[in-house]
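Here you go, one structure.
A single protein chain has been removed from this complex, and every other one stays in its place.
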Amino acid sequence: MPAPAVNLRDFEALARERLDARALGYYAGGAGDEVTLRENETAWARRTLRYRVLVDVGVRRLDAEVLGQRVSMPVLVAPTAFHGLAHPEAERATARAAAAAGTVMILSTLSGTPVEDVVAAAGGPAGGPVWFQLYVYKDRGATAALVRRVEAAGCRALVLTVDAPVLGRRERDVRNAFRLPDGMSVANLVPAGLAELPAAARESGLAAYFAAQLDASVTWNDVAWLRSVTRLPVLLKGIVRADDAMRALNHGAAGVVVSNHGGRQLDGAPATADVLPEIAAALDGRGTLLVDGGVRRGADVVKALALGAHGVLLGRPILWGLAVDGEAGVARVLDLMRAELDLAMALCGCPDLAAVTPDLVR
Amino acid sequence: MPAPAVNLRDFEALARERLDARALGYYAGGAGDEVTLRENETAWARRTLRYRVLVDVGVRRLDAEVLGQRVSMPVLVAPTAFHGLAHPEAERATARAAAAAGTVMILSTLSGTPVEDVVAAAGGPAGGPVWFQLYVYKDRGATAALVRRVEAAGCRALVLTVDAPVLGRRERDVRNAFRLPDGMSVANLVPAGLAELPAAARESGLAAYFAAQLDASVTWNDVAWLRSVTRLPVLLKGIVRADDAMRALNHGAAGVVVSNHGGRQLDGAPATADVLPEIAAALDGRGTLLVDGGVRRGADVVKALALGAHGVLLGRPILWGLAVDGEAGVARVLDLMRAELDLAMALCGCPDLAAVTPDLVR
Amino acid sequence: MPAPAVNLRDFEALARERLDARALGYYAGGAGDEVTLRENETAWARRTLRYRVLVDVGVRRLDAEVLGQRVSMPVLVAPTAFHGLAHPEAERATARAAAAAGTVMILSTLSGTPVEDVVAAAGGPAGGPVWFQLYVYKDRGATAALVRRVEAAGCRALVLTVDAPVLGRRERDVRNAFRLPDGMSVANLVPAGLAELPAAARESGLAAYFAAQLDASVTWNDVAWLRSVTRLPVLLKGIVRADDAMRALNHGAAGVVVSNHGGRQLDGAPATADVLPEIAAALDGRGTLLVDGGVRRGADVVKALALGAHGVLLGRPILWGLAVDGEAGVARVLDLMRAELDLAMALCGCPDLAAVTPDLVR
Partner (left out) sequence: MPAPAVNLRDFEALARERLDARALGYYAGGAGDEVTLRENETAWARRTLRYRVLVDVGVRRLDAEVLGQRVSMPVLVAPTAFHGLAHPEAERATARAAAAAGTVMILSTLSGTPVEDVVAAAGGPAGGPVWFQLYVYKDRGATAALVRRVEAAGCRALVLTVDAPVLGRRERDVRNAFRLPDGMSVANLVPAGLAELPAAARESGLAAYFAAQLDASVTWNDVAWLRSVTRLPVLLKGIVRADDAMRALNHGAAGVVVSNHGGRQLDGAPATADVLPEIAAALDGRGTLLVDGGVRRGADVVKALALGAHGVLLGRPILWGLAVDGEAGVARVLDLMRAELDLAMALCGCPDLAAVTPDLVR
């Protein structure tokens, strides 16, 4: 019997044994030389925490409010594609675990599970919050139809990915000729009038699909358009510049996710921990500020909060948990993060999130 | 016959061969990814010593006064837990070696040897100085009883650990299911009305014990309370911030130990060598300033002094010496440090500690 | 069947298998300890790209004008010696691939193929642009004759190498006793009255040749002399200082190539990415500014442009492509670079080269 996973890296090691090579490459890989992929992790580790002592931390509260929704901790489930590659219960399992953990699941557009089923798995419209990550397609009508569908399904926010006008080149996928297994499809797109992912394509099938369907001409004006077709708050995900973050708010976004797509789009993009401070300084408290990329430890979350984020998104580790043990694996991953965050806050002298102030990081 | 130990790293290598895996993991390990554990050592090595030449160093004096007590060198024995894991003579052996070396032994609360026996081993109340490291327990009456007991036993100072409102997560101990061997107990606590360490517990028994017994609600006010129940000087150990160091003195502490608990509490805490200068600058000569973490060479001690410390605490190397050869091993470790410190001072042009000035470090 | 090359590093790996040890050492090696060779590559990787989002990149244009000539992308073929070591079609194959790719081939003086044949392979004087890299020989008359010949052949610019008054010591060549294979000769020099490379020589035959033929006394005045014997624009290649770049323009050069000769001349020279910004600042838009050294990714090209270059030269990767598959291999290398550059620009929010501004790099 293997030893139980003690931390998120253990989950990664276990998942590597269980996933087939194509799925593992798709989940684990990044663009190009994977410099940004690695830097995302090490940038958190380079920061130190100047903890405070002799603060009463007998009672800790990790709960937060994000986009007006209460979460039990400032750790949300990042949108990641095709959970069905990891486990037959796919996005349903993840949604159940996220809801049980009291946090948000952000459902990827590239999901094999209909959005209605995911919301149902999270407990229905009044259950755990589900947000929907989307792209703007060349077919704006179909995009609007998709938005209406996810609204109707009970999603509570939209997360517009802005760092992927074209798909990054993930060389592991090129080498593996990555494609979806037979029978897996992009469930939410076809009914909206959007094309199905092709069964096979030269190099990465996904890249071909992106080139054909997604609109590389999307601009800031389309943010206004998106807002005009939804009543949901819109976050822009994939921002690494202070000026773009300001522009996002000025164009009506409810906030931004500082992200480089987990190192999967532009290799050479800065680590998110390195750009977060200047973006937080520019926003100066306006809008919702989230961050993802390389978060593997509870102490990383404290660092992100101290650098100005309201919360973090957890991506690959959720997939490792899912691959290892389905819903229970995701639940364990979230439990580990909660326990580590609770411990790190206690040791930093922070009884609640408000106590996580910039002087803690350096 | 193995070659004799030439330096402290040799002692570590020899001790690794002798200790069982659980004890070794407990002694050697740090929290989380052990980043702080490693940084503690490398931060000393990053500093260079701009030695002075043509100073008369024909006679060197290493003796110092710490908390009004004369020590033969500014290297004290740090409080470390459960010496019985290393040698049957346990804390007695360490105390005998420290006293013979003319320096302070700081006895850990987590000792299997009664404090009276440790003081006796050090030569009694008029012998080698013994200080006592303690926590504030939920049961303040029992905490006060413990303080009275160690006072009565002849301890000459209290070292209050402030970086452990909860226990850090040392993953080696979790993996090893660390627990004390049968028959070993926390000898000083039960008579004071405090609970015995449980024989077994989920993950680390120690963590469970801490959560149950120690008070995570302790604040600066409790420093005043502690002072009200003792006539001994109180040092606060585990400080990494200049503002906390100032607060310590303002609340009546006699000084502080710059420490991150040897990297065993908050992984991501800064290396002590990196924060020592700003703390020294803030204190500006007020109070006693000690430091621990990663000191492995005599030159590290010179660096610590030049950065403003009055002395250093030596932790793990003492345990390596104890594991290798009991009292004689500890004595040899202290002898090596003394010889290295003497040599480093001579080569820096410092005939005594007063000559170790800030311009030596960079 | 080996997997197809996914990036330029794959081409390098494949080429290493095909080249004999002497040729490989000659192509891959650098001077001395090869510190500059390695730094050239890592200096690009150290820079990050602060990409912009929500810019319309539906249509991208990579074309540029360099020295008044239109190229399909700002990636030119650097002058490298003796393509015949890699493939029997030698410089002809490279020229065909460069012309087909719509970019400049810079022909090295140290070519086994007559310049007329290279221009013909590129499509003749009205075909793909060919520039000629040259040295100033002790025999100025012969140098002038060489210039007249390359002009007559249809070359459109001269690239004067200024970082090689004497030949760098490439220890791989010394160890391999590098010399040209029998039958290979420096085709363009003998008719101009210049000496043939000797068949054998102590240590590197090339070094002996340089010492005998090239003029280490060349100064800025010789730039004026060179301009007096040609109507072609002259670039100075091998500059790493802002003052030298200014001097180049002041002496009538049309521009400079920031280069350290691919780490083959002075080991210890700075990485080109590290000196490019100050040179760009000094030139402030005057003259043509190119750079080479360590460019291996499309994102490196974007970084170079953002740091102020008008284009980059690609050296060793062209040779790897040539060794792997002749003209088709070079074409594939250029295709890969174009695709990577196109992708990196799209992901940076740059629809054309004018959009690549300094704020992208950091």
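The chains carry the letters A, B and C, assigned in the order they are written, with residues numbered from 1 in each.
As a convention for this text, a contact is a pair of C-beta atoms (placed from the backbone, for glycine too) under 8 Å apart; a residue touches a chain by one contact, two chains touch by 3 or more.
For clarity, every value in this text was computed on a predicted model and none was experimentally measured.
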Shown chains that the omitted chain touches within the full complex: B, C
Identified contact with the non-displayed chain, of B:T48, B:N221 or B:N250: B:T48
Tell me which residue among C:E41, C:E116 or C:D215 touches the hidden chain in the full complex. C:D215
Out of C:T80, C:T230 or C:Q265, only one touches the absent chain, namely C:Q265
Using the touch rule from the top, list residues of subunit B that touch the missing partner. 3, 6-7, 45, 47-59, 297, 299, 303, 340, 343-344, 346-349, 362
Across the whole complex, list the residues on subunit C that are touched by the chain not included here. 32-33, 35-36, 162-166, 168-169, 171, 174-175, 215-220, 222-223, 236, 238-241, 244, 247, 265-271, 274-275
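Just so it is clear, only the chains that are shown with their structure count from here on.
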Centre to centre, by mean C-alpha position, how many angstrom separate subunit A and subunit C? 43
Can you work out the whole-Å distance between the CA centroids of subunit B and subunit C? 61
